[in-house]
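For this depiction, one protein chain was excluded, whereas all remaining protein chains were kept in their positions.
What follows is subunit A.
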Amino acid sequence: MEHNVCFSVRDLDIRFGAVHALHRVSCDIARNGILGAIGPANSGKTTFLRALNRLNETQDNYRMSGSILLEGRDINKDFKPEGLRRRVGMIFALPMPLPLSIYENIAFGPRRQGINDKRRLDAAVEESLRSAFLWEEVKDRLKSAATKLSGGQQQRLCIARTLAVKPDVILFDEPCSGLDPISTAKVEESMVVLKKKYTIVLVTNNTKQAARVSDRVAFFLMGDLIEEDVTDRIFTSPKDKRTEDYIVGKFG
C-alpha cells in the first residue's frame, strides 16, 4: 500500500477565524483512483479539498495544523504554493473560463511556466482538448471566446486547461452542480478515463455520482471525517449509523 499512497493526511485541523471547519482529519488517498468526498453542506469536504492545493490560504483568517504529505513531502513546507498547484490541479463548481479565447484559456498554465513557443503551445492545447473530449467540437474555433461555449463545454474546457499544466492530481469541487444530465455524464466519463493517468479527488453533493465514479468514498459531517472506505462497502454496509442515514437520505 505504502508506495501507492498519493496524499497522506494526518490530523488536519482547519479554522477560518472562529469557524472550526475541519476537526483533526486523517486519511490516505491512493494513486490513480477516485476518492469521492460526500456529505451535506458545510461538512468541510470542500475545505478538505482546498487544503490539498493550499487554496484555503487565500483567506486572511485561515489557520491550519496537522500535515499533508504528497508522496512523502509536506505540501506546506517542502513546496512553494505555485509548485504544488502545478502538480495538484483543480476544477471548480461552476465552469469558469477566463474571458479569453479557447486557445488562451488552455495556454494560460503553460505560459505561466515560461512556455511561449507557438509549436509547443499548439501541441499542448490540442493534447489537452483531446484528453478532455472537447477537441472535435472546438478545433475550428480555437480563437473564439471561451465564454461563448455551452456550460458543459466550458466545464470540459476547464478540465483541459487543468490538464495542460500536466498535474498528477486533479481536484474536482462539485464539478457538475451547474450542468444538465448529459453534460454531467460526459464529465463523469472523462473522470473515469482520467484516473488511469491521474489521482482524482471528487467533492460532490450528489451521492449517486460518488457511487457511480469513485473507487473509495469519504463521508464528512460537520467538520469530521466519519468514515472512509471502498465505495461498495460505504454504500452497502457502512460502519457508522450517520453514514447510513445520509446515504439513504434521512438528512442532508
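In this text, contacts are C-beta pairs under 8 Å (C-beta built on N, C-alpha and C of every residue); 3 or more make two chains touch, one makes a residue touch a chain; residues count from 1.
Quick note on the criterion: contacts and distances are computed from a predicted model.
When the listed names "Nitrous oxide reductase family maturation protein NosD", "STAS domain-containing protein", "FecR family protein" or "Phosphate transport system permease protein PstA" are checked against UniProt, the chain not shown comes out as "Phosphate transport system permease protein PstA".
From the options A:Leu69, A:Leu142 or A:Val165, the residue with contact to the unseen chain in the full assembly is A:Val165.
Touch with the chain omitted from the figure is made, among A:Gly36, A:Gly89, A:Gly152 or A:Gly223, by A:Gly89.
Hidden from this view is one chain, which touches subunit A at 53, 55, 58, 60, 80-83, 85-86, 89-90, 92, 94, 96, 98-100, 108-109, 111-113, 145, 147, 161-162, 165.
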